[in-house]
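This report concerns only the one structure given below.
With one protein chain removed, the remaining protein chains of the complex are shown where they sit.
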Amino acid sequence: MAELKEELKGKIIEVLNLEDIAVADIADSDPLFGEGLGLDSIDALELIVLMDKEYGIKLSDPKQGKSIFQSIDTMAAYIAENRTK
Amino acid sequence: MAVAGVAITGIGIISSIGKTIEESQHALLSGTHGISRIKNVETKQKERIWVGEIKYSNTELADLLHLPAGHNYTRTAMLGCYAAKAAVDALGGCDMGAYKTGLISSTSVGGMDYTERYFYDYLENPALYPYITTHDAGDSSHKIADYLGIQGLVTTISTACSSAANAIMMGARLIKSGRLDRVVVGGTDALSKFTINGFKTLMILTDELCQPFDQNRKGLNLGEAAAYLVLESEDVVQREHRKPLAYLTGYGNANDAFHQTASSEDGEGAFLAMRKALTVADLAPSDIDYVNAHGTATPNNDLSEGRALQRIFSANMPLFSSTKAFTGHTLAAAAAIEAVFCVLALQKQIIFPNLNFKTQMEELDFSPQTEVCQASLTNVLSNSFGFGGNCSSLIFSKA
């Protein structure tokens, strides 16, 4: 799990082009949206594609993202449970 | 009474519900939508989406326009030429050089339909080079101007899905200021893989028929279309003994300044645009008899627009409908085809229905008109909103 979380942080930084942020700057429980990393609705759409591309998880409704993308913890847990690749 | 306004003396349209005014009107009155599976664009999404596609191939369009072999007209340009020519022909034998005549066109995809086809092939195949210079948004306007024989002020506006409303607005201002005597205004957009996939990434395309202003709406259907209006000065109207079809009396553009693609929850930009249009027309909200809403059927747009309508009209919401369920969302052309629908509504004193509506939105106190109905229409308002917070409203008044 720890490995998945580190990998996830790296990928998020890469796809969202978070130039000023390093893997070490993101705590597992930090909120990704609003306060915290400060991601927005466009980022949520980017993360939906990341889930599909990297882990074979298809989310058809953007609203589903709300609970899944709360933090690295919630995201990693969802991926571990649902990944197809 | 509204201010005098600018006379609309010609209209032309091509969309998935018809290639003439008569066909379009017939479809609107009989509730026949133009939404189908896509045929002319090769895309992986074809089984997942419904579109308002014009069922003419590019070859057929070129034939309709009598273009010579070896032409480099993109689909966007051909649709534009077709509708603009129809608008000008409606005047009946018109010498484009007789008055200071201009063209204000609009498009969002421009020549992307050919760019996406030949993007890499261009590097290998010099025979394709003539299409390289059709990529930019101005190309279709040049083609339309040439096709109509317009030499003068020709320009193009691109503000995403409000584009044509802004072209109509600028045209009206050029007439009012006396810079032009006559101006052809409108917009054209062809379906392309680029826009289909773009809207798909935003997850606002539905896999069903779109349901504007419905509680359970799931997103929009894309479409393609072109429509143009001829605006003429009062002087030309008198000299040429024209019978205006309607008048453009109000217009307003404002920016939501909220988000690059989404509309604000309270519809601030839409509210400001409608308020400006009312001010220009010197009308009160109670003078508006019908609203042709932007109503794309995305969860975000219809809520934001609905709230803005509620703010403008309070308890006295006029009859309203979105005609997007007939044509799909035709992007830069949307405001132009809906302007044509508004002119027809005023001429026929008829309101066109909002198809596919079942359940009222829980956030709103009103529902759209779902059946064709006769109504006494003096002033109608049309909304168009685009990415980048671009919000435009036009008011058309009975001639």
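Should a chain be cited, it is by its letter among A and B, assigned in written order, with residues numbered from 1 in that chain.
Basically, a contact is a pair of C-beta atoms (placed from the backbone, for glycine too) under 8 Å apart; a residue touches a chain by one contact, two chains touch by 3 or more.
FYI, contacts and distances are computed from a predicted model.
Here one chain is missing from view; checked against "3-oxoacyl-(Acyl-carrier-protein) synthase-like protein", "Heavy metal translocating P-type ATPase", "ABC transporter ATP-binding protein" or "Cytochrome c peroxidase", UniProt names that protein "3-oxoacyl-(Acyl-carrier-protein) synthase-like protein".
Within the whole complex, the absent chain has one touching residue among B:Thr76, B:Thr156, B:Ser321 or B:Asn379, and that is B:Thr156. When the missing chain is restored to the complex, the residue among B:Thr43, B:Thr188, B:Asn292 or B:Asn356 that touches it is B:Thr43.
Among B:Ala145, B:Ile168, B:Leu229 or B:Leu303, the one in contact with the hidden chain is B:Ala145. By the touch criterion stated above, the residues of subunit B touching the omitted chain are 43-45, 103, 107-108, 110, 112, 115-116, 119-120, 122-123, 126, 129, 132-133, 135-138, 141-142, 145-146, 150-160, 166, 170, 173-174, 177, 179, 193-194, 197-198, 200-202, 253-261, 268-269, 272, 386-390.
Even with one chain removed from view, subunit A keeps its contact list with that chain: residues 15-20, 38, 42, 45-46, 49, 52-53.
The criterion applied here is as follows: only the chains that are shown with their structure count from here on.
A straight line joining the Cα centres of subunit A and subunit B is 39 Å long.
Contacts from subunit A toward subunit B in the complex involve residues 40-42, 45, 48-49, 61-62.
On subunit B, the positions that touch subunit A within their shared complex are 201-203, 259-262.
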